[in-house]
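Missing here is one protein chain; the remaining ones are kept as they sit in the complex.
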Amino acid sequence: MSDFLNRNDVRFFSGRSNPDLAAGICAQLSVPLDQTYFSRFSNDNLHVQLGTSVRGRDVYIVQSLTPPVSDHLLELLMMLDIARGAAAREVHAVIPYFSYARSDKKDAPRVSITARLIADLLQTSGATQVMTMTLHSPQVHGFFSLPTDPLTARGLFVDYIREKQLDRCNTVVVAPDAGIAKAAAKFAERVGLPLAVGNKIRLSDTSVSVNDLVGRQVEGFQHAIVYDDEIATGGSVDEVCQIMVKHGITEITVICTHGLFLGRAVERLSSIPEIVDIVTTDTVAIPQEKRLPNMTVLSVATVFADAIRRNYFRLSLGDLFTYGEDVEVTGVQCAP
Amino acid sequence: MSDFLNRNDVRFFSGRSNPDLAAGICAQLSVPLDQTYFSRFSNDNLHVQLGTSVRGRDVYIVQSLTPPVSDHLLELLMMLDIARGAAAREVHAVIPYFSYARSDKKDAPRVSITARLIADLLQTSGATQVMTMTLHSPQVHGFFSLPTDPLTARGLFVDYIREKQLDRCNTVVVAPDAGIAKAAAKFAERVGLPLAVGNKIRLSDTSVSVNDLVGRQVEGFQHAIVYDDEIATGGSVDEVCQIMVKHGITEITVICTHGLFLGRAVERLSSIPEIVDIVTTDTVAIPQEKRLPNMTVLSVATVFADAIRRNYFRLSLGDLFTYGEDVEVTGVQCAP
Amino acid sequence: MSDFLNRNDVRFFSGRSNPDLAAGICAQLSVPLDQTYFSRFSNDNLHVQLGTSVRGRDVYIVQSLTPPVSDHLLELLMMLDIARGAAAREVHAVIPYFSYARSDKKDAPRVSITARLIADLLQTSGATQVMTMTLHSPQVHGFFSLPTDPLTARGLFVDYIREKQLDRCNTVVVAPDAGIAKAAAKFAERVGLPLAVGNKIRLSDTSVSVNDLVGRQVEGFQHAIVYDDEIATGGSVDEVCQIMVKHGITEITVICTHGLFLGRAVERLSSIPEIVDIVTTDTVAIPQEKRLPNMTVLSVATVFADAIRRNYFRLSLGDLFTYGEDVEVTGVQCAP
Amino acid sequence: MSDFLNRNDVRFFSGRSNPDLAAGICAQLSVPLDQTYFSRFSNDNLHVQLGTSVRGRDVYIVQSLTPPVSDHLLELLMMLDIARGAAAREVHAVIPYFSYARSDKKDAPRVSITARLIADLLQTSGATQVMTMTLHSPQVHGFFSLPTDPLTARGLFVDYIREKQLDRCNTVVVAPDAGIAKAAAKFAERVGLPLAVGNKIRLSDTSVSVNDLVGRQVEGFQHAIVYDDEIATGGSVDEVCQIMVKHGITEITVICTHGLFLGRAVERLSSIPEIVDIVTTDTVAIPQEKRLPNMTVLSVATVFADAIRRNYFRLSLGDLFTYGEDVEVTGVQCAP
Amino acid sequence: MSDFLNRNDVRFFSGRSNPDLAAGICAQLSVPLDQTYFSRFSNDNLHVQLGTSVRGRDVYIVQSLTPPVSDHLLELLMMLDIARGAAAREVHAVIPYFSYARSDKKDAPRVSITARLIADLLQTSGATQVMTMTLHSPQVHGFFSLPTDPLTARGLFVDYIREKQLDRCNTVVVAPDAGIAKAAAKFAERVGLPLAVGNKIRLSDTSVSVNDLVGRQVEGFQHAIVYDDEIATGGSVDEVCQIMVKHGITEITVICTHGLFLGRAVERLSSIPEIVDIVTTDTVAIPQEKRLPNMTVLSVATVFADAIRRNYFRLSLGDLFTYGEDVEVTGVQCAP
Partner (left out) sequence: MSDFLNRNDVRFFSGRSNPDLAAGICAQLSVPLDQTYFSRFSNDNLHVQLGTSVRGRDVYIVQSLTPPVSDHLLELLMMLDIARGAAAREVHAVIPYFSYARSDKKDAPRVSITARLIADLLQTSGATQVMTMTLHSPQVHGFFSLPTDPLTARGLFVDYIREKQLDRCNTVVVAPDAGIAKAAAKFAERVGLPLAVGNKIRLSDTSVSVNDLVGRQVEGFQHAIVYDDEIATGGSVDEVCQIMVKHGITEITVICTHGLFLGRAVERLSSIPEIVDIVTTDTVAIPQEKRLPNMTVLSVATVFADAIRRNYFRLSLGDLFTYGEDVEVTGVQCAP
């Protein structure tokens, strides 16, 4: 079986949120990224045109829900609608960063479980399959009626850390809160390091407090790898790092899948000298001015390209998949 | 039968596009406008909370699709979703200005008939009925699967013009293009004036050209009432007025339902001294700085309130309705 | 790539409205028209049986909604239902003449937007794609949730007229009303002729009045090509022709896509000696007795066959498509 | 609780198949039958307008699927669509004779189970509930996703026969075939008569053969009551009657719910002198010229009115219902 | 064309009701039966995992609704859901014994037409096609919205009986009641034997009474072949056999498709010495202890495998199909 997709079977289009990642995925697959034309009417209506016939093809539309989220979402919905209406065979919504995954429950009366709403809107607009990465909670997978593959960047992080050949005796993986604990545990196991888990308590959308207890768990280590899914304003990772430092950590590696770096995030991260390495991905397009000298941006293009290739050749996506990160947590211990 | 809605049966909420109109509708109905809380997460996700229980109530959510259109649309979809999920009995989307009505056909390959897409998204999000005003083409009505009432502001314009007691011998109604001709004809008949119809040719979204032929039709008149559905950047109305002036018109009244006044619109309108009166409505919220001295903003609150009251008391909405503006066009003539 | 469809991949069936066109399409594609068996139970119930297995095939069902429309519609719905239930892969409703496209808006209270209703019934019955030709208004396209291709016969008319080598200096294309203006403009441009546009005012279903203004536009020309989408009872084309004659036109070519020729149509057309040529198509089956000596019936079989071939080979249908007829209207002028 | 419906809560409309029955139902309920306007465009498209506002009302639309069945079906679908689109609260399709109930199974490859298709079309068109009478097989009830009430006219027949005070010693009820046996058994039990069951073998749509075995069962009786659901061309009842006569029956009463009397039916029935009484109902409108002197047409208006009244007052419809006719068959015997 | 399915295109899985039949089907098709893992959580929740990737494959899931029916149904629904969610191309529910086909009508107020409910649940869970065998009534076919193929085992029985070379002069086929009469007639015709039909009257779920009339029909014959669709507790077949014996039959062959043999069935059948042969199939798994010495279990694996092969190669399933068993009944007579 060939490793190459038949160019005539597929079509790739990119919304305006992250064209570089879309181009990267296409480069990995040796297929062209087809043109899309965007404009805005004087009354602020969006206008989108796909540049190539999609009739009978498997169409992949790449769009991250980054700011301006509403515009990017509507662009995506329109592109799906066009592909369906133009008689595509399959219409894949590829959403590297699905921002609304955080709106996954009703934590007050009369609010919207918006992640579910968006999942339904994607289907109404014509998506037949969804690909995304590291949803905020694994249950969000169940909001989709369509076949949906939530991929993981963990493999990229594992390879990166393994290459660093960190001292296994004085390095600890730190999960800032219980929500990320299982994913961090799986990562820790794959790189052969112990794990400490904090209890992050959310005060508001922009302000969190991390229980100091995690500090006691890291005493005796020198290097901490703080492992999280998303850095928005950086408040939470800032506080964890300060607790680390207070408890004797002298070197910190920060790992996160979705590097939004909004508000004061860059400032916060650059003000902690112990942070030697910030490792993130390009699910969110990171402009040059936010790229700190100690920042490494791993491309998830390989992961999405691999998933698309496997889907095309009808191979299992098991290895690329997150599966609620539940497996093999047993045996992980924090025991310096 | 009482004229008052039972306050305990209904709930009114407003998105952020046009709260004054929402308040006006509620004032007309003697019911309170319920509170809605809006915020935005640091990652640009919207967060909306309805402030009052809607269980078993008829809920009305007022939102115009004005810029930023995507945010306002998503707000609306989330509010509908909340109302449905909180067990409302009926969920009415009240959309005084439905911007995407203009995207009503496939005028190029691989574009979206976005008006239909939005109609479907409204239903997916939980709307059970839709109220709107003066859709760009009457066929858009057929895009909605839900009971939908496209209302008209024509009655307001008729009353306004009748009060002016314009000279019937030297005043002519001008429809800038064939699309608006039927609506203009109905208006002309109700105010007892002759009609002239132009042929507008759209060069691009922001540039149109009006066939000079309409000029010949208005010769001999002094006062022209230019009747259109929407003024965005004002290019089209600008050109029509200049043709009018060239052909001897000395006084111009401009009437339009949706006064967006975007880009150079205000500048254009204020640069034509023959325009004595600009009559529009508040389907789109018009900020103070755009309100020219010769501008009259009629409130459609009475029209929507009347429709809601009739719906509540199960009366026919016939008189408020547009019906494709088809009826009674017979006999309308341009015959000075 | 071969130009021939694999006979084993497709199945073609015809309802009883226009078997000759169905046979023509199949001949163009070098595939057989499969047998369908029709009968009627004693209680007037229809009974339909498809004559060949459709399992896993792309099925094309050709049916025009010509009188008796209700029977032909129900036949179509039953044939779609059979194909779906018998496990066809794709089920294409090919509707050369979609009569209900005219019922596209609510022009009175409590009437049905029947074009939308029929679009939904087609989907309920199992259609997965729709092909049709020259819908009365381009917005009707948006009534279909399914991938839908409204084709155009314009190319046939262009070829026909070009071959005639008409004198470009004294021939004008006439659009009887604004609704057909854009399509006529596109046609005029392709044959390099000027355009005149009339204002048809519909008095009732069978009676229309054409504003005399169009007459002034054609003065100075000798030959007029009246371009319309449909001739039913012929009242409208009759009146336009008489206006033409009154304003000096001595030769008239009438072009229309859907030649229904109902009621007094044939009589009307044959009573105007200036009509030298009536050009129509076979979207509606025209019986021998209605074929006037000066009538040319172009077969749309080539257009549908081409669209089906392109769909089969996953080529763009762009060139066959109507696209609301909006493009390239710029520059068209009536300037003798 | 009042016995009268609040006139302001309900609306009744009739299609063109059976306006007398619709009027009869309304008379029973002391509510007016609202006006409906029907016309046909020159291209044979139907046009329907409901004459009264239905907003928030329970709408009942009465239409039997009698010839021309396709037109009557489409009328019904359009009326449902109008009621839904005009914001009715409930939309009841009242179908006294549902002709397509006979197309209830796939008895050949690639035919349609049209009864199921029609059930789906009714729902797509906006029906929220269905009322009908004596479906050809009780399983057809399961084709409807909507709450559906198949009523029975048996009560009317029971009352009629009881009044006749027939001699219980020499009268036998005859079910022409096994399909009607259970319903006939229930009838026989209610009137206290024995039952004989024939084996009808359908040769084609218009020709059946009744196994002579039933003749042996009726020997010794003088009066036979032939009980069937529908008489179309009368071939089957004709043959049964002849067998009866051959085996000594001297008086025959024919009972059927749906009296279509198509083709040679009237002629056939009038040529058997032993038939003393033909009892049928008005689910199908019977024109004067088909009403034989010995024919009694019982109106089902009372049954439908009663069902509507019970539905309105939320009472059980149990007594009016057919329930597959299964109950209480035990103990029925043919034992003279 | 090859007779072999491409193993890489298909996946076969079996629920826990009848793994032997599933294995038999796979053996017939020379494809492996893929692994499925079943377990039950401590709170009685079922847990199912498919053992092989199904991405882009045609998936066949074999499950009979045998006791425990609810567990087997839920297993099936979960397996369908998994296949759909894992991006299978087609998902076939293969249900050799569809127990709920018996719940096909509303024979009392406020009961469920459960066969229709289950049909809907299968679709909701992800089935795209259904294969089953000998539904209790042919109308149940119409409950499915999906392409559904109700197969028949009649061919197996015909072959079996032909091989026996029974004496045509003294053997009669017996249909215990009218419901099975048409299927029995078709069988009788194919084996060239006369037919007798009984009138079974159901007293309750476990108790029936067969009208003695059938006895008279078999007088003069020595060997009766009792032909039924299902034997549950065996009460009905028991009674028919006793009537046969009473009327002189000395040898009985019992044929039924679904051999449930519940309650006292085995005991009953073994107590009638005249029963020389019980012929059934493996749609229901028959444990060793219920296999009487005179019982022959024909495997339907060949029938299902043939249907699957035909579906895969897009051949007609006509010959395997039941078609309401209506055809060719004409001419069948009971005439010794």
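By letter and in written order, the chains are A, B, C, D and E; residue numbering begins at 1 in each of them.
Keep in mind that, in the parts below, contacts are C-beta pairs under 8 Å (C-beta built on N, C-alpha and C of every residue); 3 or more make two chains touch, one makes a residue touch a chain.
For clarity, every value in this text was computed on a predicted model and none was experimentally measured.
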* Asked: Wait, the hidden chain, what does it touch out of the ones we have here?
  -> A, B, D, E
* Looking at the whole complex, which of B:Arg55, B:Arg216 or B:Lys246 touches the chain that is not displayed? -> B:Arg55
* **Residue among A:Lys106, A:Arg162 or A:Lys246 that touches the chain left out of view** => A:Lys106
* If you put the missing chain back, which residues of chain E would it touch? -> 39, 41-54, 66-71, 73-74, 77-79, 81-82, 85-86, 99-100, 102-103, 106, 108-114, 117, 120-121, 124-125, 205-206, 230, 232-233, 260, 262-263
* To do: Against the chain that's been left off, what residues of chain B make contact? List them.
  => 8, 53, 55-57, 84-87
* Structure fact -> Logged for chain A, residues touching the omitted partner chain are 104-109, 113, 115-116, 120, 137-143, 145, 178-179, 181, 197, 199, 201-203, 209, 316-318, 321, 323-324, 326-327, 329-330, 332
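Operating definition for what follows: only the chains that are shown with their structure count from here on.
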* Asked: Copies chain C and chain D touch; is their interface built from the same residue numbers (over half shared) or different ones?
  -> same
* Between copies chain B and chain D, what's the superposition rotation on C-alpha atoms, in steps of 5 degrees? -> 120
* Asked: CA centre of chain D versus CA centre of chain E: separation in Å?
  -> 34
* Centre distance in Å when chain A and chain E are each reduced to the mean of their C-alpha atoms -> 51
* **Residues of chain C whose C-beta touches two or more other chains** => 53, 85-86, 106, 108-109, 113, 120, 316-318
* To do: Using the contact definition from the top, classify how the chains connect: line, ring, star, complete or other.
  => other
* To do: Go through the chains and record each pair that touches.
  => A-B, A-C, A-E, B-C, B-D, C-D, C-E, D-E
